[in-house]
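Shown here: the complex without one of its protein chains, the others still in place.
To keep things simple, chains are lettered A, B and C as they appear, and every chain counts its residues starting from 1.
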């Protein structure tokens, strides 16, 4: 079977990681990436010797790249003529405009969580509602926070059933290196419910959810506390066992030094992961506790990379590369190296 | 009736505010404060012209103050001979040692939350267990987080009964100006349950509590999300009504600009409050939500000043100035100006 | 002599402090303040019982205040008819528009440093070029950083002559409570020269200046290192003596605990200063050092309050309340309580 031909539009924090993630899939081919300006990400691509061809997302931008000595392989049209699917990782609102081009070229697309809901037929999460995305032309992925949150809730839901969740999100307010946003010495409170709770209910309609989001001055991962009311009672050990077996959840111990969002980032750097990224959410083992029948725990969401696996799942669903959820996510996991660190019993 | 004679030992962040709070009580007299070094707090006292007499907490320290031109009124012994009660706001562990002196001089004392449990007969909170402190010689106050948390939970408990609470504390990791502690770009996770949940159960033994504490790089107030399971169902409006009537809880609206811990600090500065302090915890109105029967909401704890009212309640209890809880807290509130901002209907 | 009648337009961080500063001047009367929205600053004014009358800066905004229960005393026109001078502390660009109104009403005005240069006849600093402002209708004050910087350089210039300065500004990137700007874990570098160096040369044309500005994630004061080349050699002791005698410069010792921007803020809070403000810049004594003939030292600029004294000097200059520089600043200092903390020999 020929490989699925994929393009990435918008080569920023998410776009770079989507490109690298797709390039690892043996059944996919990364045709190229498109952007509009010689950002640091594009400059790094050039310094690395252009491992991926670059296309000018707007026709008149090609010369800007060339002026900076950055080779350009063509325009957006050139890219769209070569691909089966686009991963659109542009800024919110741009994807909606780009969609016209994708439709015109008969190219499928996955949009990221920041894009407006109407852009896609299905609001998608690889683990929670894979089936809904199968064969659909346009998917929108859940946002970084929601993607990681749903991973954890879906894990419990498939094991014990989940009726209700209440979450508190401690949101990192900027990515490393951002200078256009940030907070100094402020924990900023949003009205309840946060959109992550609402989004969770859209993906998992049988669950009732609410939650608070507080923005804090950090850049290396959201921390979420989750109180889940299961349908059938579960012991702490059963809960831990479920989380431990999930290839996209890394169970870590505070006692071992995994005591923060940034310790996980540091560990990923020390592992030699590209950019110090981690695809897995982390579950802090010592935070798992029962309150009555309810399951309480805290996770870390590595906001820069967490959506990559579920987006790649979306490619498999939309292009019907796999119609079975479990087979699809297993393939993504295999190519991304997820689950390999699990200790064999 | 003669005024209760009070001394403050340890003139740091808490000690300064205790001194100022006591000085506002018309039925108390602040005899003096004691410390061991010419800290900035002591230097500010001197620059203000010594509104409170200073005593050297260790005999050999008097000359250090005098070398800096700071007048000293005597030693710790001199202070203890004049007072009915000491508010001990020294560093953790020092209070335990100081207690021997207090016992020797037959002086009652209230210790702050950082001190070891064994230091006192009663673990005290003005609103939640005033009666237990009446006539007792040695009280230990709840910590700042716990003091504010219990205010809110006690408020609901007296209205609806509370069976269970699950909390997530977003803890400010340092006070403004601290250089001996802090975090940079880190949200640090502690094991569950946090001591605040455990402490709440000690003060309110009929409530089951657990919770998570995450340290974040801020200095102006802890944010706590609370999920409380009431004994009898309560509507959102009923919950808000209860909070609105509590003199030590300030209900604020995110829509009005009260969107963070630091906006509350800024407001208190603009109000002209001494040091920009606020005695009240704040309830963010738009965070009150029901999840099933459970009540969800978020509060802000102004860590520097929140314990002052409950500590002053403790004076009233220990010295039997009031034996009735409601009368006692009402008097403290009156002298501290708490509840005055409430809109009359 | 009747008092100078002053209005403040824009009741934000600077406007509030200008209002309070003017209210302390025994030869001035604060007629009122104007703003367009019920910000937290306005809400605090209301909670305090409206010590200053409020005017709606735009006619249709009056009802917004009233809807919130905030009493309004009239419109901008009403305010302009009663005053001799306006202190315009609106956002950058708004002052330029407001100027038309001021001209129409024949009212003088002082604009803050963020406003465009063309708005005023004179770029003003109370200590450095008071004479230029005398009798002028429209002044623009130096920005917070430049105001404090010039205080220090002017102090040396009058004593030793200054030929050249090279500065490094460590700029606090947001004010306490700001949620619309900030940095997380970033020190952001601007091109050299920073505008503060350029502005200094405009105010002190005989000095050659350049400098670097680095934005850092703090909110309590800019730190500036200054290397000044004097015309005549000065010893470290002479330099310290000059700074020590300046009523708007507070010489502090790191060894005493004044080791940061925020320790100064904390001290001002403990002093009981309104909002924890400090009008003085601080000179860290242990940073004064000679490098060859050049004088090296570091200062702290309390960005929220530093411009208040020089703005009030500007009122005196523009309204010809004083034509002599030294008499003018002495009066401002007296009413603001500046220099009182100086130890008498």
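FYI, a residue touches a chain if its C-beta (ideal position, glycine included) is under 8 Å from a C-beta of that chain, and two chains touch if they have at least 3 such contacts.
Predicted, not measured: the structure shown is a model, and the values here were computed from it.
Peer 1: Which displayed chains make contact with the chain that has been left out?
Peer 2: Across the whole assembly, the hidden chain touches A, B, C.
Peer 1: Looking at the full complex, which residue from B:89, B:173 or B:312 touches the chain that isn't shown here?
Peer 2: B:173
Peer 1: From the list A:23, A:41 or A:64, pick the residue that touches the absent chain.
Peer 2: Answer from the full complex: A:41 touches the omitted chain.
Peer 1: Thinking of the whole complex, not just what is shown, which of C:45, C:119 or C:186 touches the missing chain?
Peer 2: Among C:45, C:119 or C:186, only C:186 touches the chain that is not shown.
Peer 1: Tell me where the left-out chain touches chain A, residue by residue.
Peer 2: With respect to the unshown chain, the touching residues of chain A are 16, 38-41, 43-45, 47-48, 69, 176-177, 179, 184-185, 220, 256-260, 262-263, 265-267, 269-272, 274-276, 341, 343.
Peer 1: Determine and list the chain C residues touching the chain excluded from the picture.
Peer 2: Where chain C meets the chain not shown: residues 164, 166, 168, 170, 172, 185-193, 208, 210, 212, 214, 216-221, 223, 225, 227, 229, 254, 259-263, 284, 286-289, 291-292, 294, 296-298, 300.
Peer 1: Which residues does chain B use to touch the chain missing from this display?
Peer 2: For chain B, the residues touching the absent chain are 172-174, 176-179, 181-186, 188, 217-219.
In this text, only the chains that are shown with their structure count from here on.
Peer 1: If chain A and chain B share one sequence, what is the angle of the rotation that overlays their CA atoms, in steps of 5 degrees?
Peer 2: To map chain A onto chain B, rotate by about 180 degrees.
Peer 1: Give a one-word verdict, same or different, on whether chain A and chain C use largely identical residue numbers at their interface, taking over half shared as same.
Peer 2: Both copies touch with mostly the same residues.
Peer 1: What whole-number Å value describes the gap between the mean CA coordinates of chain B and chain C?
Peer 2: Using C-alpha averages as centres, the distance is 36 Å.
Peer 1: Averaging over Cα atoms per chain, report the distance between chain A and chain B in Å.
Peer 2: Comparing mean C-alpha positions, chain B is 42 Å from chain A.
Peer 1: At what distance in angstrom does the C-alpha mean of chain C lie from that of chain A?
Peer 2: Distance between chain centres: 47 Å.
Peer 1: Residues of chain C touching 2+ other chains?
Peer 2: 176-177, 179, 184-185
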